[in-house]
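Some chains have been omitted; the remaining ones sit where they do in the full complex.
Lettered A, B and C in written order, each chain numbered from 1.
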């Protein structure tokens, strides 16, 4: 007697964020009596489509997918719809009409919140560097757009450095080093995620500008929380991917039972800085 | 006199410091076999490469049927009816024999019958094989046409390259040392073909270091020295000795082995398709037809091609790698120069290569000592230029061969194995190499050399091993019995 | 002879063994749905690998195909929105051929090493794609024409249209390589460039032409991928170059040129695709998948090397 299975397809398998999300998915699925089958895609759209097809071939009851891209993997949704397998997006979203639901973060709003935080922290004026995420990713584009939207309200906040790239610590370090040289009076660095932010904050410390250039991250991974605590990182955004994964499973299970949902189900986000870090540090 | 089919007017060509062609003028008439001779590095191949569209001359011009032509590539030369078969081996290993013979003018037939425009879409295999078989047949060769060329021996591949030139049905056929790797029988077939082509009005330009061949087949002979034409002789006006004198500017005495010195103790013994035994102070010739296994025997003695069990100075030894043999005092000059030299390195680095342990310590090479030793060797061997820092690729063939010898003279070895050591070497250099072989033996070493030239075998050996079908068929000592005919009888069999 | 033949078919044997092992471990592998998935999954990379086979037989190397796939997909989608399906497809293929021509000219005229040339165009072309599209998918707010999208979904005789493309190309291009004088000159040039040159073959043109084939076929692949992804994707095709080269070499071609067959490269592609599919069906952890893929690549190549040591 096999347990019913749900399929999971995430964009990356080497990113702590998705690893945590998968942990939440597995935990909640086990509680609800589902098996979990995962396929990997490594940010390759064709591979993600293939993976979803493989899941359908495996006979899963439903699929949680975080699509690499809003349109690029529509074929995966079509395949699921054709096989009458419910498919629900988690985190990233798709434009496919076959996307039943989106368990989302409010990317643009998060971007606006980060932008507002930076603008306030630097006193409404100053030069800011943006180290954005990989090109072609709507999430990171929405985040940047939200940030710029906030900055637009402060005419004295000026974006002087704007580069995108891979989400690695090394890239954050190198780009921040160069941004600091190019702009000796830089006030803040927005980094696309915590790994990038940790690299950037290292460059700030090495340039002897700790406290003068603030760095913000995103995702709230443990090393970033520690960095917020010791002051080298000004702020990170907690999305709690574990909860996100759990919420995804709940929604999928509810849908399979016939419950009704709105098109988008949002997960909470919390800005973590020196004021509230005390509550957020993992209890030892 | 009729207009020459091919002529050169005042050609000059320079490679950095070397004047390879220095105001060369030259004429080739239809139906004539015109030989081109000269020492290694005299500029013969360079002249031929100008005719073949491979080199552009710095000045001067090439005329075909009296009209000046610009040859930018081999394709241009073929279009003018000039087929060149170069000195270096040029076959495509992964293609079949038939394709190699017909390369560059593969026959086609229309894909859609009757629609000639579709001909480029379809190879005509039947015609390709027929034409290839015909070209090979003229050389009395019958290879498996579908065999890959890399399955053939070096000499067989050489024949494929010659067949390619024949398949062109060119008006001018240029052959740059075609017989260097061939044995008697193939040479005779080639001469028969040349006679037939000549009778059919084809003009033939023929380069060789085997002066007897020239005397036998050439109607005319041009001699080059240091990039210049120094003589242009008609048949009857040249003998081998005469040509050698024109080439070098002095008399070249080809010495033959004198009375056999008393052979010394046994240096090397092995049982490989028969007993191989080499004594100190002895030069032994190894004779065999194409594919008889001479190359394999030499390589195995040297630890390559699977290696061998042997005894050096009475000590049993298994050689699995050339390093084992070198350590035991055995050196080898391989049959292809490309196996003996790292062409893009300097002469010194090449000579030092088998002797890395000799110059300095594991953590530091003594380059000064190496340079000194190498320079002495180059002078002793008359390598030109005697410059240890010259890049080997830029040396002429004969000089390259001497560098390979220098590698082993610098090493402390007792037994020297040589596979076709004088292939492509000019008369003077050849005589020098022969002398070096004997000097090596004279100092107490043993030489075993394979050659496809029977006069070389007979002329230079104290003893001869004859091979037939991978086995030693006869052992002959110097003396009345050792004649070319006797060796020929010992190696010949129906293939 | 029979032994020789068998040994020459080691990639095929590897593929069959792999297929049997996966089928035993999970019966779903042989379900019609899955087999049809495998074919579609392999289609795009097969077309790229065929182009790569041309370049590799000719003695070259092409790292730019992944970027070309993205470029041609995006250009195809952009042109299609303006000027219709036929124009879009033609533009996608043409732009691929153009990049191939540029590669070919840089390699033959400027004599730059193929590795470095195509590494350069790989980076450069990716930049151009991002500039053209602002790194957003094409089109952003609309759909591509329905027939083009249908082409990526519909089937003919039970087999996806997308699969018929490489099937047709395989037959046509195998003829080109094996049966035309041009094809033989590609082998000759890759096998011994000097010998080919001295035989009167215009080797530079032949070499350049192999890059054009490779670029044009990467263009075709880009158009196919756009149809499958229902959009032009500026980030598409990353790492395709390595996958394609690996497939060609697994199929038994020599990287130094002069050897290789299209159908064998296709076998190489299927080794890679079936492996990925099987590991997914077996729900193998993605980290272990990498370990398995790395190991199988090496083992398959090692098995193929037995051929060379038959002697």
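Assume a residue touches a chain if its C-beta (ideal position, glycine included) is under 8 Å from a C-beta of that chain, and two chains touch if they have at least 3 such contacts.
These numbers come from a predicted model, not from an experiment.
This structure file describes a complex whose protein chains are present as A x1, B x1, C x2, with one copy per kind shown here.
In the analysis below, only the chains that are shown with their structure count from here on.
A summary of chain positions shows that the Cα centroid lying nearest the centre of all protein Cα atoms is that of chain C.
Centre-to-centre spacing of subunit B and subunit C amounts to 44 Å, using the average Cα coordinate of each chain. Here the spacing of subunit A and subunit C, counted between their Cα centres, is 33 Å.
Residues of subunit A that touch subunit C in their complex: 13, 37-40, 42-47, 49-51, 53-59, 69-75, 78, 83, 134-136, 141, 164.
Those residues of subunit C that touch subunit B in the complex are listed here as 175, 179-184, 187-188, 191-192, 194-202, 258-259. Interface residues of subunit B facing subunit C in the complex, by the touch rule stated above, are 52, 54, 73-75, 77-78, 84, 86, 88, 90-95, 99-100, 103-106, 108, 120-123, 164.
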